[in-house]
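My structure is below; once you've seen it, I'll send some questions.
The other protein chains are all here in position, but one chain of the complex has been omitted.
Moving on to chain A:
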Amino acid sequence: MSTPAPAPTTAVSNPSVDPLTPNLSDAAIMRASATPNLPEPTQQMEKVAKLIDISKCIGCKACQSACAEWNETSPEIGICDGTYTNPPDLSSEMYTLMKFSEWENPDSGNLEWLIRKDGCMHCEDPGCLKACPAPGAIVQYTNGIVDFVSDKCIGCGYCISGCPFDIPRMSPTRNVVSKCTLCSDRVAVGQGPACAKACPTQAIVFGTKDDMMAHAETRVDDLKSRGYDRAGIYDPQGVGGTHVFYVLQHADKPELYSDLPADPKISEVVEGWKGPAKAVGLAAIGLAAVGTVLHSIFGKPNTVSAEDQSEAEELVDAELGAEGQQREEV
């Protein structure tokens, strides 16, 4: 029996060559879609996070390549849409995408090239998981990773409605959704995500959330000392914080970065649809069904009497009889 892999605290170190068993098991699942009575996870892990420091990104797309290579996806060869963004959007074959936007800073007059690596944010309160109707198709581990379990996915696309970041993509051929896994398969054996491993400038770093937060704070201080007064951390609290988070030069205007939402949270429509409304709906149906049964037992049925029938006979005789007589006269 080999030893379980340690939880990774960095993406840069080379992997152990010893045979290790994965450290992520079902015992570490803290939330699962459509599973109201999930047992408490017995494996508590330290929260992990991937920090993306946009100020250090040079737009090389090594992360995109590493992602496609590690996950064995084959994004379609696209066309140039006039920007460096390629493919044009996330897809079921492209879990992460460098989104290039050009912005003229009105304060400095400089043209800034803001490059954001888009992909799953691994929310602490995941909207996809809340919206999913298939038991166990979306799980959240105690280390914060939100993962899709394709075997259990039914292909309904509800997670797409649930996500406040527009991340999950449906495969048109396999009819299952996919997205960034935060390389849960690598993390499980002690390695950091492929994108972080491949990043040549350490704009993407990986470790415990605490370490990454401390590192992000030093980065923000550094940026502020160099004139980026509005530099800050993007770790949106509307979704309970995220396990992929950003350092932004202009944290006051996240929309500049290819429409990063300023205050993302699970839509109230989704909360309403997935919240108590479901139980109320089922209860109403149950009550109506029970009500009819009780009424049928204790109530009196609405029956037709012999009088009603004879009234009808009279009426019909009168009408048809009259018609008959008329015909005879003719």
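Criterion: contacts are C-beta pairs under 8 Å (C-beta built on N, C-alpha and C of every residue); 3 or more make two chains touch, one makes a residue touch a chain; residues count from 1.
As a convention for this text, contacts and distances are computed from a predicted model.
A.B. asks: Out of "Putrescine transport system permease protein PotH", "Threonine/serine exporter-like N-terminal domain-containing protein", "ABC transporter ATP-binding protein" or "Formate dehydrogenase subunit gamma", what name does the UniProt record list for the absent chain?
C.D. replies: In UniProt, the chain excluded from the picture bears the name "Formate dehydrogenase subunit gamma".
A.B. asks: For a quick check of understanding: of A:Thr10, A:Gln43, A:Asn175 or A:Ser258, which residue touches the chain that isn't displayed?
C.D. replies: Checking each option in A:Thr10, A:Gln43, A:Asn175 or A:Ser258, the one touching the absent chain turns out to be A:Asn175.
A.B. asks: Could you tell me which of A:Lys56, A:Lys152 or A:Lys224 touches the chain that is not displayed?
C.D. replies: A:Lys152
A.B. asks: From the list A:Leu20, A:Cys60 or A:Ile160, pick the residue that touches the absent chain.
C.D. replies: Selected residue, touching the omitted chain: A:Ile160.
A.B. asks: Taking the full complex into account, what residues of chain A touch the chain not shown?
C.D. replies: 34-36, 131, 133-135, 152-158, 160-161, 163, 166, 170, 172, 175, 267, 269-270, 272-273, 277-279, 281-282, 284-285, 288-289, 292, 295-296, 299-313, 315-317, 319-320, 323-324, 327
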